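The chains shown are only part of the set, and none of them has been moved.
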């Protein structure tokens, strides 16, 4: 049975995107938006890239259309295709075409996962042409005012096989995001989960302890998103250690030794039970 | 010719899922359910992950829809597709879309086997958006109250090629399951097969002896499921050693030396014939 109050808090969480600036990312984004330049967001998983774009869209009053790249994604998934409806074929705009027509922000998350034809399709939108050729319709759709292309990727994941082509990359203005400073992160965890400041502080302290581990065997450090998930479980009445185990420790590793070491680190950092 | 009584017992076995808690897995699951958070079940083959989800669905009165991941599975297999019926095309919801609309638990077993576009399709359902974009229909289906996403995987099987992406993994709350303690496992084997407690005890003792082998060449230890299959053969009148050979030893290995060693272990652990 679902708890009504948490359902309500979930709604309030999606209402107004909460974003705390760390450097000059907002100024760079706004300058790029004024000039119609595309933006490349760089940063680790769960540091708030999506939240940043949501906040920028909210502030400029533009619609945000988000698509996550994956290795089976083709250009037709972005641009659109003909579908059979009854006995007729009807063209259905893809999310990119919709964003171009409506002047929305189009956010292509994890762009390097997509197949190369999807990155090529965004080239004419990412330079002075600002237009989307729709081969299947034989037309070119000019970008409405306000259209802006944003892509993200995680530099820690790049490999020889999956990398952004230089010719794509050089069309963008880059903004690097990292995890927020401690106090900002405590505010975020409190705001997003409703836990008391002590719990938020304890979770952020643990997060930073994990991020600062020397010679860490972890692929990634504890992300802000993971701290928020742990806080959410606490807010639902689960004990802090159980929540940390479920949302942080067991997520960070499958290795028995690493899991035990992270548990000991949690014991040292978290307040005694 | 099939024995009617066993057919009947098969039906009774499927009626009420039998689950014995080992740690705090039920509390974590319920806290996640209240908050609408997705759950990642980790654990070896045959330890009871599916049974656990069945029990959680039963207890919360929600429908359970289960799909097993495989390498040819695409997002359309989850979301739905247009089918020709007569001379018209009709949209048919996939199992995920059905679960989203009906507020069911959607259990994606062995998620890492599926192609990446299937893991990307669950992202918007696994964060605060709680909605499923159905590109082919041009709509987004909001998750009904009660909808919950559960995925499972076996950490012992992960490889560089088949692994859960960090950006997927960090959206989940993890619960690790292992094999149950001896007495709990004896209860399970008795309950599921109808063998007498001595036989159940002997099978569990053999299972634990195999799991504790030093420097074992086995890919996996004897699972609870295998003990239940062996018990089932005994319940049908087969000798204990033949049942152990068929349901455990020959399943665990194809190597002649390993098979002989497991047979000797069985001789040492099982009661004399």
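We just call them A and B in the order they show up, numbering each chain from 1.
Basically, a contact is a pair of C-beta atoms (placed from the backbone, for glycine too) under 8 Å apart; a residue touches a chain by one contact, two chains touch by 3 or more.
Here the structure is a predicted model, which means the values were calculated and not measured.
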{"item": "Number of identical chains forming the whole complex, with 2 shown", "value": "6"}
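FYI, only the chains that are shown with their structure count from here on.
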{"item": "Angular offset of chain A relative to chain B [C-alpha, multiple of 5 degrees]", "value": "60"}
{"item": "Where chain A and chain B are represented by their mean Cα positions, the distance between them in whole Å", "value": "31"}
{"item": "Complex interface listing, chain A residues touching chain B", "value": "1-3, 6-7, 10, 13-14, 45-46, 68-73, 77, 83-87, 92, 94-95, 110, 113, 154, 157, 219-220, 223, 225-226, 229, 232-233, 235-238, 242-243, 246-247, 250-251, 254"}
{"item": "Contact footprint of chain A on chain B as seen in their complex", "value": "24, 27-28, 31-37, 40, 42, 60-61, 74-75, 82, 87-89, 115-117, 119-120, 123, 128-130, 135-136, 138, 145-146, 155, 158, 166-167, 169-176"}
